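A single protein chain has been omitted; all remaining protein chains appear in their positions.
Take a look at chain A:
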Amino acid sequence: MPGGGRCPDCGSTELVEDSHYSQSQLVCSDCGCVVTEGVLTTTFSDEGNLREVTYSRSTGENEQVSRSEQRGLRRVRDLCRVLQLPPTFEDTAVAYYQKAYRHSGIRAARLQKKEVLVGCCVLITCRQRNWPLTMGTICTLLYADLDVFSGTYMQLVKLLGLDVPSLCLAELVKTYCSSFKLFQASPSVPAKYVEDKEKMLSRTLQLVELADETWLVTGRHPLPVITAAAFLAWQSLQPSYRLSCSLARFCKSANVDLPHPASSRLQELLAVLLRMAKQLAWLQVLKLDKRSVVKHIGDLLQHRHTLVRAAFQDGMAEMETQKELQGRGQGEEVGSSSLGLPQGKRPASPALLLPPCMLKPPKRICPTPTVSTVTGDENISDSEIEQYLRTPQEIRDFQRAQAAGQAATSVPNPP
């Protein structure tokens, strides 16, 4: 080989490629020494001599793709295929896994953590490409605990110094709603329950946007909100047949798990819709409740922006909105009194647009902190310390009780 090969015996650089019974060989033209047979990987030191060596001493070992890393990379590819991700995602996820594996903390981690790491790499890839994959899905697929997953995920993000964008809510709505089995009649789905996918998707999206605007999404897991919104959207498209269906039954028909917080999200969303309904004159008359408001969700969503602005006020209420409402209230007062409603009834004054945790009364009153005048150097009286010490009699009693307890536990079982 003209490039850099030296014969180990005579040191000459005149190596010729020759073949011996169709096996390629490198032979020194000076002394005839066979430098190498076949083309295999070599150690660094033998690279010059192009000698054949065992794998364990070869350069292949220097690439340091250990067995466990190889296993992990295979798992990453498998997970990407199971999730039916686009092919480019696979390469990115594999690259993240390899990058993570460079760190000694990851290399020395338990197998459970390495397994979870696979999921973290896939999740980060999906998040960066706006693919709506939830942590719950990955944990279910990997049979992993969410606590372990969250710890590994936070550690990985910090370790690699990554910018991971938030979950894209709109995409999640589309993916999640598409997984509902309500778009075709089947034994579990009565005819009246079947719904058009596009209509349901668009209405669910509008409801989720409404929830986001009215502080129902911040700080909460996104999925239960979407479940509640999908349920309301589905109900409102044909209320006459579907009002009798409960949230649990809906999820069962749609073949989707019912997340536990979904029912409270549903109540919150209905409360928001009710407050919006109170701003519409023709709905205010009807005295809607949580069930009847569902029939009017279409109207409410159509005008949702103005209604939200009208129905709610920020903590710092603008005087204009107040006056606007009072003006409207005047008109409606006249209208309502003509219908025989009690005098002085106005549309509900704007409620505060706040997250539900701020609207609920505090569970316990925070005690005002007392100003303490402790200096840290006060005298400590003996009596105060002695109250924490056992008297000799108490020590004896305690020891006796301990011995008795141990004797009881160490009694051998009768054969």
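Quick note on the criterion: a residue touches a chain if its C-beta (ideal position, glycine included) is under 8 Å from a C-beta of that chain, and two chains touch if they have at least 3 such contacts; residues count from 1.
FYI, contacts and distances are computed from a predicted model.
One chain of the assembly is not displayed; among "Sodium/potassium-transporting ATPase subunit alpha", "TATA-box binding protein like 2", "Aldehyde dehydrogenase domain-containing protein" or "T-complex protein 1 subunit zeta", its UniProt protein name is "TATA-box binding protein like 2".
Contact with the undisplayed chain is limited, among A:Q23, A:Q84, A:S166 or A:Q184, to A:S166. The residue touching the chain not shown here, chosen from A:Q128, A:S150, A:S263 or A:S292, is A:S150. Contact with the chain that does not appear here is found for just one residue of A:T13, A:Q98 or A:T134, A:T134. Hidden from this view is one chain, which touches chain A at 134-136, 146, 150, 153-154, 157, 163, 166-167, 213, 215, 217-222, 314-315, 353-355, 357-358, 369, 372-378, 380, 384-390, 394-395, 398-399.
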